[in-house]
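I'd like to ask you about the structure that follows.
In this view, the complex is presented without one of its protein chains, the others remaining in place.
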Amino acid sequence: MHNLREEKVFKDPVHNYIHVQDELIWLLINTKEFQRLRRIRQLGTSYLTFHGAEHSRFSHSLGVYEITRRIISQFERNNYPDWPQGERLVALCAALLHDLGHGPFSHSIEQAFEMNHEDWTCRILLGDTEVGQVLKRMGEDFPEKVASVIRKDYANEIVVNLVTSPLDADRMDYLLRDAYFTGVNYGTIDMDRILRMLRPYQGRVVVKETGMHAVEDYLMSRYQMYWQIYFHPVTRSSEIILRQIFRRAKELYAEGYKFSFLPQPLPGLFNSDLTVEQYLLLDEALVQTAFMQWKNEEDALLSDLCTRFMDRKLYKYVELESFNLEKIKEIREEFRKLGLNPEYDLEIDFPTDLPYDVSRPDEELRGKQILLLDKQERLVEISEVSDIVRSISGIQRGKFYLYYPHNKMQAVWHRLPVELSQIFGQER
Amino acid sequence: MHNLREEKVFKDPVHNYIHVQDELIWLLINTKEFQRLRRIRQLGTSYLTFHGAEHSRFSHSLGVYEITRRIISQFERNNYPDWPQGERLVALCAALLHDLGHGPFSHSIEQAFEMNHEDWTCRILLGDTEVGQVLKRMGEDFPEKVASVIRKDYANEIVVNLVTSPLDADRMDYLLRDAYFTGVNYGTIDMDRILRMLRPYQGRVVVKETGMHAVEDYLMSRYQMYWQIYFHPVTRSSEIILRQIFRRAKELYAEGYKFSFLPQPLPGLFNSDLTVEQYLLLDEALVQTAFMQWKNEEDALLSDLCTRFMDRKLYKYVELESFNLEKIKEIREEFRKLGLNPEYDLEIDFPTDLPYDVSRPDEELRGKQILLLDKQERLVEISEVSDIVRSISGIQRGKFYLYYPHNKMQAVWHRLPVELSQIFGQER
Amino acid sequence: MHNLREEKVFKDPVHNYIHVQDELIWLLINTKEFQRLRRIRQLGTSYLTFHGAEHSRFSHSLGVYEITRRIISQFERNNYPDWPQGERLVALCAALLHDLGHGPFSHSIEQAFEMNHEDWTCRILLGDTEVGQVLKRMGEDFPEKVASVIRKDYANEIVVNLVTSPLDADRMDYLLRDAYFTGVNYGTIDMDRILRMLRPYQGRVVVKETGMHAVEDYLMSRYQMYWQIYFHPVTRSSEIILRQIFRRAKELYAEGYKFSFLPQPLPGLFNSDLTVEQYLLLDEALVQTAFMQWKNEEDALLSDLCTRFMDRKLYKYVELESFNLEKIKEIREEFRKLGLNPEYDLEIDFPTDLPYDVSRPDEELRGKQILLLDKQERLVEISEVSDIVRSISGIQRGKFYLYYPHNKMQAVWHRLPVELSQIFGQER
Partner (left out) sequence: MHNLREEKVFKDPVHNYIHVQDELIWLLINTKEFQRLRRIRQLGTSYLTFHGAEHSRFSHSLGVYEITRRIISQFERNNYPDWPQGERLVALCAALLHDLGHGPFSHSIEQAFEMNHEDWTCRILLGDTEVGQVLKRMGEDFPEKVASVIRKDYANEIVVNLVTSPLDADRMDYLLRDAYFTGVNYGTIDMDRILRMLRPYQGRVVVKETGMHAVEDYLMSRYQMYWQIYFHPVTRSSEIILRQIFRRAKELYAEGYKFSFLPQPLPGLFNSDLTVEQYLLLDEALVQTAFMQWKNEEDALLSDLCTRFMDRKLYKYVELESFNLEKIKEIREEFRKLGLNPEYDLEIDFPTDLPYDVSRPDEELRGKQILLLDKQERLVEISEVSDIVRSISGIQRGKFYLYYPHNKMQAVWHRLPVELSQIFGQER
């Protein structure tokens, strides 16, 4: 395959234009498996909190590809000796395709059905798919090369590092893109400057020391985005309901319940025996359609949960001052006594994230650290020189929340023991 | 109903924040009918051309409400005597709900099934719906008031004018919003300035003369958006396929064909006897899910069309230098001879729009003109004083395009008469 | 001279970063003649209307250089055969230095003292200056090459075309930059798209036909910027006072008046015998300082004018419905009768601009037309295919304004003939 006779572009609100110069990339984008990513939202249920957040993994994948392309282009323009020129296409394909295996409302469905999107990505790349066929035109072993970059066991470490590291194209794109589509301005990082500061060096992508402040700003943005967007309690509430729907449907299916609506490939999903072909039928349109139909299912619990999700009648929540298992057990017991179902009427949530973690001195950290290259060509881990990064490393904030259906709680409010009414009295 | 104890806000990328101060508005937003607008894209199939354009009518409706709120707030702050203060809530409700009756891929579905979203909006407002119930809390006749603003026959003309006019909140929001989500920058108008220049005057919303340049800019933006976004040939291609799918499915249904997948309320759609309740089940998730399932229908035509739409294997197109019906007839005849099906394998498209039209001197124009208020408190129609507007009024550009399936054309290419091969040789 | 060992960048609000890769460019930027441009505002007195407009010709010159660099870089990356590769540095130097000869408040001072900034640019390039010495390091004839590009008589026409044409780097930078610093959003053009669409073709820089809408948008932006920014009546008022100050000072100097403050090189300016070295001493700091000191000059007129300019007590203005010389003469006569001085107390202003003009069929147009390159590699002048451009070509708007000192008019108000009081009664 060759270069395209004329560069193709996609108009993109985040990067202005996505540039495609290689026929290979063009063909991959036009496969049905890649087009399917249009029907998977980048931020799952966040659109229920931030109405602008309807953007798809399709657009994010193009963005990750574009950033990777710009990085490699900079490396090549400057003839950096540590960049292995032959790896360009492997890296670009891995960047473009790294999210190919994501399912609808990915994190929730993975939890509910014990799947893993990375596995699915590799199965799609290596299977008898349009993507697989296009990749094979580069050589029989090319799909496996791309898959191994995504699995992080590719021989040429710098390629893995480019696609997966604390400062990779994936993270940069999603911070910028999620900030743009939600409308918050916490995620506006100086990507141009970061890109200019990246250097291939001894099998790693490192950052010139003079780019330190831009990296600090990036880490802070990441931290803010987690707490403002990704962990927003309203989003968590919708994810909880989503998981409960999946759980309930699976239970019913296992019990032999007759669904009035159960198109392909849902039975395979419940049986955990999906083929690649079936998996590719899964998208968010299907999930939403099933839920719309299930609003009228006979099973009252499933019907109620689907109504909640589709009509956005989410669970309310309260913050727990402190947390211990005993207490939760007691609350659950009380719920039972009140005639509530603690399996569905109560969920505990503890979102947590480390802005940047380098505390563990073991081998696993390799690839998780951000390394700066100073004037004397020495590598230093960023928290050694940045006061800011050192200060925020290891901050492990996290609050405990209880989620529950407000109307059911209201119905038993007069019978609530004092302790519970204190907890649930601060509802939001 | 009262003011909310504390103002609620929605984070919005276009207006920064959407402010809700009235309990009425808050309750309306939380009805299931309004939440359904999350599942209707603002720009239909444009996401297949501009991947960022996944934004929903939900977000647009909030935007129209917000702009209307700001206009009225300006009118009230300045105590303009021509603004009827009691109409505030009617106007806000009409602004918020004006798109409530839109169906999935609205323009295409309306054409295919001869429906009208405005009618559906009124049926939902006046029907036994959550929205209807909330509106009734303002008085038995309140739903009808809101509906009549939307039908443009409300007694107090200025309210209609605020919601529907060449410079209304609807148009301002969609220009800004569609520009933002597609990423093009043609739609960036100086809304703050336009809003500051609006005045209620003798039953109309007019513009202070000093705002003329901002209005010129708005009209030019509108013109550019039509040609860059709304009439983009790739989008038109996907709309054509969409309409063909609807047409084919309807034909098959009429013939008694047994669909392997035909959930509610599709039969009612094909029969044209949908109830309001059924209509509200229609959304883009359902349409996409049906198309995914129909990819495997036995009917080869339906299956092919659905594959095209879902996997984005769209029709190619050529531009016609000139247009006459005779020629088209001939081309269709040739298609037939070649074994192609001109009913589905050839579509003619002629998108057209007037940037601003005031040429017809009749009564109908009332409400379609933009009036400027000069220093002497005289009203002048904008094209009388703006060279730019006068220049572009009546420009009726428009190109004829032929759309067709590339692969079928390829198969008969060697048998194509010279004239046709000249036409189709310039394919894009 | 070589490439810089490491690229240097300037942070720029409009282009994000200005990239310098050539030692030659780096040295030119650091000459004292180029640094002087920091003390010349890009928009002259516009800061008195738009307080953000304090940006300098230094920043604009960097911007023009950067756009030119990007265009050439695109030409080289695509190996377009019609781009003469050896001309890169000549073009970059001409782009960077084209405004080098601008004086303080350039347009006003040129009018008052009959100078021409292009001549001064060439004198500086070719003279014994730091810039001249740096350029000579590229060859004895290099300064003359750069000068001839700026004079538009360089042999290789495409280089001239790149630096001076209706769609050149100069215009693109100033639209974007002036829009950014004033804060208006009329000047936001899609520069990335225009740059991608430019092609070197038969000694010209032309535009691919698919870029037509971006060019239309650019021409409309240019039109709007002229009327919103460059011709703003408050700015014109301050320019009028500025010219009057220069005029009065020159008159006084010619009369032998003893200025209490007249540092170098003002005498030379008044005598029209400035050397290059003296000319380079002229900057806006000097002009403002002189005016501050002259607020206390004995000559009442000069003192009043300087006070007006420095304390922003500008002339008021009225718009003339129509214009004829007879009427103006009468008004001037009336002024005289009232004891006013029509030489200073009354100025007529008629700003005018053509958005795009191609009407004259003569040779002179070569270089003033925007040519599109269509799919069949034919060149067409843009107004032949763009309805918008055709519509606005030749629009020659323009209003007549009278400017005058409000306080002096107030003093004679009761004695004003009816006709004059009608005219001046609408003061702004």
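For clarity, chains are labelled A, B and C in written order, and residue numbers in each chain start from 1.
Basically, a residue touches a chain if its C-beta (ideal position, glycine included) is under 8 Å from a C-beta of that chain, and two chains touch if they have at least 3 such contacts.
It should be emphasised that the depicted structure is a prediction, and the values quoted were computed from it without experimental measurement.
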Sole contact to the chain not displayed, among A:N3, A:N116 or A:N185: A:N185
Touch with the omitted chain, as defined above, among C:L4, C:V276 or C:M292: C:M292
Contact partner of the left-out chain, one of A:E7, A:E157 or A:D217: A:D217
Sites on chain B contacted by the missing partner chain, in the whole complex: 9, 16-17, 192-193, 196
Chain not shown, touching residues in chain A: 184-186, 188, 190, 213, 216-217, 220, 223-224, 227-228, 375, 387-388, 391-392, 395, 397, 426
Touching residues on chain C - with respect to the absent chain: 10-14, 16, 30, 32, 35, 38-39, 47-48, 50-52, 54-56, 58-59, 62, 180-184, 261, 263-264, 281, 283-286, 288-289, 292-293, 310-312
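Here is the rule we use: only the chains that are shown with their structure count from here on.
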Chain with minimal offset from the mean of all protein Cα atoms: B
Whole-Å separation of chain centres (CA-atom averages), chain A against chain B: 32
Distance from chain C to chain B - Cα centre to Cα centre, in angstrom: 43
Junction residues of chain B, two or more chains touched: 184
